[in-house]
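Notes follow the structure.
Shown here: the complex without one of its protein chains, the others still in place.
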Amino acid sequence: MEVFESDILIAGGGAAGLRAALAAAENYPQLKISLVSKVYPVRSHTVSAEGGIAGVMRDYDSFKQHCFDTIRGSDYLADQDAVEFFVKEAPREIIQMEHWGCPWSREEDGKIAVRAFGGMSVKRTVFAADKTGFYMLHTLFERTLKYPNIKRFDEWFATKLLRTNGGVTGLTALDLRGGKMAAFKAKTIILATGGAGKIYSFTTNGNIKTGDGMALAYDIGVPLKDMEFVQFHPTGLPRTGILITEGARGEGGYLLNNKGERFMKDYLPSKMELGPRDIISRSIMSEIKAGRGFTGPYGPYVHLDIRHLGQKIIDEKLPLVREVSKDFAGVDPVYEPIPVTPVAHYFMGGVSTNLHGETEIPGLFAAGETACVSINGANRLGSNSLAECLVFGRAAGLKAAEYCDQVDLPNLNPNELEDEEKNLDQLLHQEGNERVAQVREALQNNMQEHAGIERTGEGLKKALENHEKIAECFGRISLHDHSKLFNTEFTSLLELKNMLTVAESVLMAALHRQESRGSHLRTDFPTRNDEKFLKHTFITRGASGMITQEKPVTITQWQPMERKY
Amino acid sequence: MSFEQKQSPFWWTRNPQTVVYFLRELTGVFIALYVMIFLTLAMTDATLNFSRGIFFKTISWIGLIAAVIHTLTWFWVTVKITPVLLPKWMQLFLFLLLVVAWLIGSYFLLIFLYV
Partner (left out) sequence: MATDGTQVLTVQRYHQEKSEPFFQSYELRFHEDLTVLDALQQIKDEQDGSLTFRWSCRMGICGSCSAVVNGKPILMCQTYLKNIPSPVRVTPLRNFPIIKDLVVDIDDAVNKMSDVLPYTDHAEEKPLEDGEYQQTPKQRQKIDQTSQCIKCMLCYSACPVYGLDKNFIGPAAGALAYRYISDNRDESKAKRMDALIGEKGVWKCSFVGECSAVCPKRVDPALALQRLKLMGAGRLAQKVLSNLTEKSHEL
């Protein structure tokens, strides 16, 4: 079996992974950096981020204000030291992206422009039309081409992390185009594999977001933090779940019910459409429940109306909204309101790290949506996530590079590699009467039904029962395709395995948290309970399944209080 | 081992636009032919008497038709590759504008150079 050696191995080629690679490559040209990604980096899901990236860029704004907005948005579950670090670093990263050529939208005088966003008290979201993630990803990718010490492994699927008691030693991965498994020996590994929106049947996320990094880390004993917090974005298109950016409301769009009223006046009159996502999503759901939604062939929805902005502003600032509305909802937002409905969007939780991206295992780092530092707590504010990818991607890259000095290249255990190869081979030829797609669908429906916007203890228990059955079915899946070369049926089986882990952790954590906070709404415990639950939920792998624990939240300057807008 | 795809020699027949493209490129041959014949004949006969003969008239007509086809198809391509996709009527309008400008330009050339 081929073995590749590197100082830093980065799994995932989205914004966080590329930023980590650049930080290390630029500052430590002697280091060998491998970038392993299951797709070409420019296909990573950062590409679909639309609205913008937050940072204190203006004199009217302040460090404290951004910190407070983020912490209040998180329903006081964010670690405040991490938030402070994040808010301090974010503007620097935005400028860095500009220096690298990212085409931010501009003011008339040539300065970087900002727009309003949900839950932010002032305009602080930098944007590039409504394709911010796309522009950032391509700028970052193109920048990596400058550094010869970054070696890309495009379309390699990571299957297992390797560790000893001393720390992480490497990983095994499938070379899809070569049809072979290979091993990577590395002093440090940075996981930047994104979230796991695909565990829901209705999601804004692309096909690749199956929580691979979270599951890989969990498998070798790293705790997953705050997995119960899944953000539902208020405005997705019915049927496809394709995202309509919050920027549409940031630019002045209205949410309307079937009476043509801006219904947010009944829920959040001070902020209207620019409230945090958890509150807006819940408001839409209650409008729909009250019979004030529209009914369509693909479920109920409300209207997002941006007609009053006019064609010029729409084409200039929201071109993608117009494009996808026309292509995927058959509606031109210049002339008609867009049908929208809440949709699974983002994982606040993930692999537990500190603010340098370090996990509990020496040499293993995580950054981006995969990681949970946590700055997002119980609810992320829109446009904080792109900044998070950059800030913590860079932090992890630099810390990993420093760590490389302290350790030697580890040795891999050949038996372990052989076992993994056998294990994969066994999965490839496994026999039974189940199909990948059916089991995946069962998992997604189970999560959508019981772990959506509203949750109950009973529902979650039922979901865990179902989950156990679904997990059993996994062992009976047989594939049509037994070939080794670019076998996407096989990779979806491996992805499904990861999704099972992530889904179970979400259910376990959600059942444990008997309160309502941020995106986690338990109708059987409708209020926030700081006394018992101002804590992070940790899910760790135990001998006989998942173990749930609690860890305290770091509070610096902002004492928890009622979350009022 | 991947499978190498070979481009078919008839790739340009796949799509009506590329057929037009090739026709346009082909007109260049006739235009060049006209110019070459004209220059060769003009070099040997400064009085341009040959231009009254049926041979040169035929060649001239072929050259003219080729030039017209070339110009018109070029104009049509030009209105199609604008940075923003224009609605059909605007494309047509732009095209007509170009044709008119071309005709006016040709008229003045004719007046000042020949008449």
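To keep things simple, chains are lettered A and B as they appear, and every chain counts its residues starting from 1.
Assume a residue touches a chain if its C-beta (ideal position, glycine included) is under 8 Å from a C-beta of that chain, and two chains touch if they have at least 3 such contacts.
Treat the numbers as computed from the prediction; the structure is a model and nothing was measured.
*Asks:* Given the contact definition stated above, which residue among A:E5, A:D81 or A:E98 touches the chain not shown here?
*Replies:* Considering all chains, including the one not shown, the answer is A:E98.
*Asks:* Which one, A:N27, A:Q406, A:S483 or A:Q549, makes contact with the chain that was left out?
*Replies:* Among A:N27, A:Q406, A:S483 or A:Q549, only A:S483 touches the chain that is not shown.
*Asks:* For the chain that's not shown, point to the residue among A:Y267, A:F294 or A:F328 touching it.
*Replies:* Hidden-chain contact among the options goes to A:F328.
*Asks:* For chain B, which residues lie in contact with the unshown chain of the complex?
*Replies:* Against the left-out chain, chain B lists 1-5, 7, 11-12, 14-15, 17-18, 21, 77, 80-81, 83-85.
*Asks:* List every residue of chain A that touches the chain not included in the displayed model.
*Replies:* Touch set of chain A with respect to the missing chain: 39-40, 42-45, 47-48, 92, 95-96, 98-101, 103-112, 131, 134-135, 138, 142-143, 145-146, 154, 177, 206-208, 239-240, 242-243, 320, 323-324, 327-328, 435-437, 479-481, 483, 485-489.
Just so it is clear, only the chains that are shown with their structure count from here on.
*Asks:* Using Cα averages as centroids, what's the distance between chain A and chain B in whole Å?
*Replies:* Here the centre of chain B sits 56 Å away from the centre of chain A.
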